[in-house]
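The other protein chains are all here in position, but one chain of the complex has been omitted.
== subunit A ==
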Amino acid sequence: MAGPMLEIDNLSAGYGAVQALKGVSLHVEKGEIVTLIGANGAGKSTLLMSICGDPRARAGRVLLDGEDITAKPTHEIMRSGVAQAPEGRRIFPRMSVLENLIMGAQAAGQDPDAELPGVFALFPRLRERQSQRGGTLSGGEQQMLAIGRALMSRPRLLLLDEPSLGLAPLISRQIFAAIRDLNQREGLTVLLVEQNANQALRLAHRGYVLVTGRITMSGSGADLLARSEIRDAYLGGGH
């Protein structure tokens, strides 16, 4: 297929009176890692969620491999090859690691037994912990579980919302390495939301900057890293 894997065209969405997205357009090519950076409350999580139809777009379109999915019910979108590891991980705390993973496959109609080996190979830690309750995992393990759970649905497009949130630098590097691995070895397409702009832009092929519901800048990862506005606003300035 010639067109992009994901194309978002002039998307607006919000909650009640809050207009969180004000005409966002972006695209993610097949096999790309694209990152979306922006300050707190810019609308990054809203963008990822409204790709999944929750909240629904008020205007604009979302195309997946050229197919308009804007009006599709959420559970059907997730069955057509989109998976999300949501903000704050949101694993099921009282269910075991294995049950958490199975939930990811089952909701998308995939066979858990076929997907488990791949996820365990990527995150061996999850195999060791498979009968432990999700809620008792460490933060890093929970993030692995959240990503693993999303991968269990065998997605074409993986949406990751702040996977490095609250993780020590070493663990967050491990998570980023796993994302790169998935992309390079399996050609998985990734849309990555991050506060950790430095690491995210190094990892990603391209990036977008979201400011209060609008895209203000875009370019290749290296290109954005070099810009002074980005350095000042998202990389702590002092470098």
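In the analysis below, a contact is a pair of C-beta atoms (placed from the backbone, for glycine too) under 8 Å apart; a residue touches a chain by one contact, two chains touch by 3 or more; residues count from 1.
FYI, contacts and distances are computed from a predicted model.
Engineer: Can you tell which of "Monooxygenase FAD-binding", "Ion-translocating oxidoreductase complex subunit C", "High-affinity branched-chain amino acid ABC transporter permease LivM" or "Probable septum site-determining protein MinC" UniProt lists for the chain that's not drawn?
Structural biologist: Its record in UniProt gives the absent chain the protein name "High-affinity branched-chain amino acid ABC transporter permease LivM".
Engineer: Can you tell me which of A:Pro4, A:Gly104 or A:Pro163 touches the chain that was removed from the display?
Structural biologist: Of the candidates A:Pro4, A:Gly104 or A:Pro163, A:Gly104 is in touch with the missing chain.
Engineer: Touching the hidden chain in the complete assembly: which of A:Ile37, A:Met78 or A:Ala233 does that?
Structural biologist: A:Met78
Engineer: By the contact definition given up top, give the residues of subunit A that touch the hidden chain.
Structural biologist: Touching the missing chain: residues 49, 52, 54, 73-79, 83-86, 90-96, 98-99, 102-104, 106-108, 113, 116-117, 120, 127, 130-131, 149-150, 153.
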